[in-house]
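Input: a single structure, listed below in structure tokens.
A single protein chain has been omitted from the complex, and every remaining protein chain is retained in its original position.
And now, chain A:
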Amino acid sequence: MLEKVRNPNIDTSKKVIYIRGLRKAFDENVILKGVDLDLYKGENLVVLGRSGTGKSVLIKIISGLLSADTGEVNVLGQDVCCITRKELDALRLKIGFSFQNSALYDSMTVKENLEFPLVRHSKHMTEQERDKLIDTVLDAVGLRQSINQMPAELSGGQRKRIGIARTLILRPEIMLYDEPTAGLDPITCIEINNLINEVQERFNTSSIIITHDLTCARAVGDRVAMLLDGEFKREGTFDEVFDTNDKRVQAFYNYNFID
């Protein structure tokens, strides 16, 4: 199993995301009980956790799709809870969000999907410049031939990659990947893992990768954090996280590598 070589360009003096004491509940159901998290410039942070532990909720709060109950959520120097709609939109352009099920717009072709954010936010761009940018990101995800296909005609792995391309097109500083390898075959998983690392290198992005796939965690994570009972109970390199007597952490490890 491939272990990731730590990205040399990580700048630990620069925090792009800074979260302290984040709490979130839906009615009586407390999901996040006090999450602290730092993401450094250029770093890939893997967030591990079982289904339903609130991993998706966490990144939805970071991108402002959900709001925190209490706690500080600071993204690129701005407090997400307390900014205006306009500021939030400006911030969102710097955050790429790759959804668990890709969330491609079904009624549009791949090209229209990629254009969608561009025509709205880069109005000064000519059509040639737009097309060139579309080709660049399609090359980056290796799917240039699919430009005129509809999302329904693509495989799961291709949809994921187009979803990633759609977020890359705005040159985000932060990437949030929600279970990028879930439901894909092992070979496609490796391709997606490589893509995540390539994106980090090429565009110098900082990323949070949510997953419960340890192969993916090990292949892409500069640092790993594990969400248990609404808190980050363990954090460090992949091996550090699993070097523990905590039964639940061990169970997580064993469950992933039954073979």
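Annotations for the structure displayed:
As a convention for this text, a contact is a pair of C-beta atoms (placed from the backbone, for glycine too) under 8 Å apart; a residue touches a chain by one contact, two chains touch by 3 or more; residues count from 1.
Rule of thumb we're sticking to: contacts and distances are computed from a predicted model.
When the unshown chain is looked up in UniProt, the name that turns up among "Phospholipid/cholesterol/gamma-HCH transport system permease protein", "Cytochrome c oxidase subunit 4", "FAD-dependent oxidoreductase" or "Electron transfer flavoprotein subunit beta" is "Phospholipid/cholesterol/gamma-HCH transport system permease protein".
Only one residue in the set A:3, A:89 or A:153 touches the chain that does not appear here, and it is A:89. The chain that is not drawn here is touched, among residues A:32, A:61 or A:104, by A:104. The chain omitted from view is touched by exactly one of A:21, A:34, A:71 or A:117, namely A:117. One chain of the complex is left out; on chain A, the residues touching it are 60, 63-65, 89-90, 92-93, 95, 97, 99-101, 103-107, 116-117, 120-121, 166-167, 170.
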